[in-house]
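Handing you this structure, nothing more for now.
With one protein chain held back, the other chains of the complex are shown just where they sit.
Labels run A and B following the written order; every chain starts at residue 1.
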Amino acid sequence: MPRIRSAGAAASGKRAGNALSYLVLGVWAVIVLVPLYLMIVNSFKPTSEIFLSPFSVSKAPIFDGFRMVFEEGNFLVYLFNSVFITVLSIVGVMILAALASYALVYWDVRLARAISVFFLLGLMIPMRIASINLIIMLKGLGLLDKLLGLLPIYLAMGMPMGIMILTEYFRTIPRELVQAAHIDGAGSFRIFWAVMLPLARPAMATVAIFNLVNIWNDLWFPLILIRSESQRTLMLGVTRLFGQFQTDWTSVLATLTLATVPILILYLVLSRQFIEGLTAGAVKE
Amino acid sequence: MKRARLIVFAVMVLVMAGSVAAQSITVGSWRTDDVAQWRGLIADFNKAYPGIQVKFDPTNPPDYNATLRLQLESGTGPDVFYARSGDVGKTLFKDGFMLDLSAEAFMGKFDAASKFFWQSDDGRSFGMPLFAISQGIYYNIKLFRDNKIDVPKTWEDLLAAAKKLSSKGIIPFANGTKDEWDINEVVFQTLAPTYVGGAAGRKALESGAKKWNDKAVVAVFQAIKDLAPYLPRGYAAVDYNSSKVMFQLGKAAMMFDGSWTIPEHMKAAGLEYGVFAAPAPKGMKQAQVFHADTGMAINPKSKNIAAAKTFVAWLVSDEGIASVAENFTGFFPMAKASKAIPFSNPAVKSFLSFNDGRDTDVRFSWTRLNTGNPSGYDLITASTIAVLGGKRTPQQAADDFAAGLAKWYTY
Partner (left out) sequence: MTHASDKPGTARRSYWGVGIYRRPSWFLYILPALAVYVAFMAFPLLASLKLSFYTGNGFRLDTFVGFDNYKKLFSDVDIAPRFWGAFGNTWIFFAVHMLVQNSLGLMFALMLSNKRLRGVGFFRTVIFIPATLAIVVTGFLWKLMLDPNFGPVNLLLERIGLRALALPWLGLEETTLPIISLVSSWQWVGIPTMIFTAALQSIPEDYFEAAQIDGASGWQVIKLIKLPILVPMMGVVGILTFTGNFNAFDVVYAMAGANGAPNYSADILGTYFYRTGIAGKHPVGIPDMGLGAAIATITFVTLLAGVLAMRRLTASRK
C-alpha cells in the first residue's frame, strides 16, 4: 500500500463523494423516469391538453386512447403473435442450446472444441448481415410473411449466446455428480434430463431473459419478413398503428404504454434475477 | 400442460389464418389512416356481394412501395392493391406484377386522360383509376378573422398575410421538413404547376423544349424561398404529423396539405378551417394539382382473380362510386358516374372548385422523373430543403436539379 492521507480528510472526502454519487445517480434516475412518466400520464389526456400541460397528471383522465387501440387496431393480434413467437423461440433455444452444450462439455474430441468456437463466432456477427439470403431462403420454404418463419431465425440468433452461457455453466457442475449418476446406470440422456437440466435452472433463466429482451423487441426481422396484418408482431404492429393514429397522440401514447408496460412490470418484478442473470452471462464473455 | 395446450391452440389459429377461404381477397394500401373508411366501403360491398370477404391490409406510406415489391416478388402479395400512378406503377407492370386490365369492361368508365396515368408506354392499363386528390392551403378561419386577414388572392397577398401572422406570434405555415416527403409532395408539387405552366409546361420540360433549370423551375424554388421565414421554428425537426397537430391546435394558421387530410381535421375539436388554392403571383395564371393518385391493380398470382375483378368492378358501379365518395372524404372518384356525386363537405367542395376554369395537372415529378438514379423526386426533396435552409439559391437549386437529371434522363 502506498502512502495514505490522514483519516479525517478521507472521511470528509467520502461524504463529498457520496453526495456527488447521489446527485449523479439522482439526475440520471430523473432522465430515465421522466420520459416514461410523460408517456403514461399523457396517454390519459386529449391532444390539446398534452400540448398545453405536458407535465401534469390530468384531473379528468380519459381512456379514449386505450379504447381506440383495442377497437380500431389489431393490437391483440399483434400481442398474441409476439407472445407466441417469443415463447416458442425461447423454449426452442433453451432446449437446443442445453442439449448441445451438454455434449460440447462432455464430448472429448477435437471436433467438439472446434464446434464450440464456431458457435462463439456467432456472438460477434450480427445476423442482420445475412438478411438478403434469409429472405430468399424463407421464400423458398414458403415461410416468407409467416410468423413461423421467424422461428428458425430466432433459434439461430439465440444459439451462440445460449450455448456460451450454458457451456460455461455446465463446466461448473461437479464431475462427481455426473459420474455418480453414470455408475448408478443412467444413460447419457438420462443424466442430462435428471441431473444437468435441474441444476442448470439459473443459467437457463439467463438464456431465457436474454432472448426475451432480444426477440420481444426485435423490429428488423419482422420488418423485412412479415407484411400481412395477421402475422405482424407487436413492434411491427406498433409502427403501423403510429401510421393509423397519426395526429391522435392520445392513441399513439396509449399504444406505446400498452407495448411497454407489460414488459416493464415483468422486469420490475424479476429485476433482481434479471440483472444477476445478465451479469452472469455477460462477464463470462 | 396448460402451456402445451396454449401452443397447440396457437398453432391451430396460425394454420387457420394461413389457409385463406376461397372467396377472400386482401387489399394492399399505403393508407394506414383509412382503416375506418375501408370498413364502411367493405360493408357496402358486402351488401351486394355477401360471399366475398375483403380484408384491408395497409402499410405505412413511406414503406409501401418497397413492401409491396417484396410481397409481390415473394409471392405473398395482396390480391388487389393500390397502384401508384406513373413511373412506379409502370415498373411493377413491366416486371409482371400487375394484371393487364385493358380489356376489362370496367375500364370503359374512364376517359382516356384518366386512364393515361396507369398505362404502360404502349398503352396497356395496369391500374383502374380510383381516386384523384387535390392539394392546397388549409387555413384557420378563426385566426384569419381575429387578425383581419382575407383569403389571399395572389402570392403577394399570401406572403403579406404570413408576415402579419408572424408579427402576432402565430406560426404562418405549419409545414416542416423532417419527414422529407411532405415538403416535396405537398409544398413543392402544390406550387409547381402554376410556375411551370400546368401540364403543357411540364411536357415542355419533359420533351426538352425547355431546360430543367428553366426560369420556370427557378421560380418554383424562389417561391419555396419566400416561404422559408414563415415556417415553424425548428421546422427541420417538424414532421408531417406534428405539422398537422400544430394546425389543429391553432398554433399555426395555415398548412400546405392534400385533400386526404380533411377527415382528420374534421375530428379535431374546435377547429374551424377552410382551404384555398395556392395563389399565383400577380399577373401569372394559376394552375392546380389534381393528382391521379390511386389506381387499383390486381395481382396476377392471386388465387381469387375472379373475386378481385368483381370487387374492382363494383368500385366503379354507381353504388361503388357513391360508397367511395361517402366513405373517403377528400378523395375524388375518377370514374364517370351516371349521376353527379352530391359532395356535402365544404372543404371537399372548395377543393373541387379549384379545378374550375384552371389548367390541372398531376404532380410535377410523377410522370417521367422516377426511373433513374438520382430520381427527380430525390433531387426535388434535396434542393427544396437546401433552398429553405439558405444553402442554395433558387438558381443553384434548379441547376442541381438539372445536373442530377442529366445523369440519366433521356429525351
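The working rule: a contact is a pair of C-beta atoms (placed from the backbone, for glycine too) under 8 Å apart; a residue touches a chain by one contact, two chains touch by 3 or more.
What you see is a predicted model, and the numbers here were worked out from it, not measured in a lab.
Across B:R124, B:K142, B:K203 or B:K251, the residue that sits in touch with the chain not pictured is B:K251. For the options B:D157, B:D179 or B:E326, the residue in contact with the chain missing from this view is B:D179.
By the touch definition given at the top, chain A reaches the unshown chain through residues 1-2, 4-7, 9-10, 13-14, 17-18, 21-22, 24-25, 28-29, 31-36, 38-39, 51, 54-55, 96-97, 99-100, 102-104, 106-109, 111-112, 115, 118-119, 122-137, 139, 152-153, 155-157, 159-160, 163, 175, 178-179, 182-183, 188, 192, 213, 216-217, 219-220, 224, 235, 238-239, 242, 249, 252, 256, 259-260, 263-264, 267-268, 271-272, 274-275, 278-280, 282-283, 285.
What chain B contributes to its contact with the hidden chain is residues 62-70, 73-74, 84, 87-88, 91, 95, 176-181, 232-239, 242, 246, 251, 370-371, 373-375, 377-378, 382, 385, 407.
Following the convention adopted for this analysis, only the chains that are shown with their structure count from here on.
Note on chain placement: the centre of chain A and the centre of chain B lie 39 Å apart, centres being C-alpha means.
Of all residues in chain B, only 3, 7, 10, 13-14, 17-18, 26, 32-33, 35-36, 55, 57-61, 67, 70-71, 73-76, 241, 244-245, 248-249, 251, 264, 267-270 touch chain A in the complex they form. In the complex of the two chains, the chain A residues touching chain B come out as 46-48, 51, 72-73, 80, 84, 87-88, 135, 139, 144-148, 224, 227-231, 239-240, 242-249.
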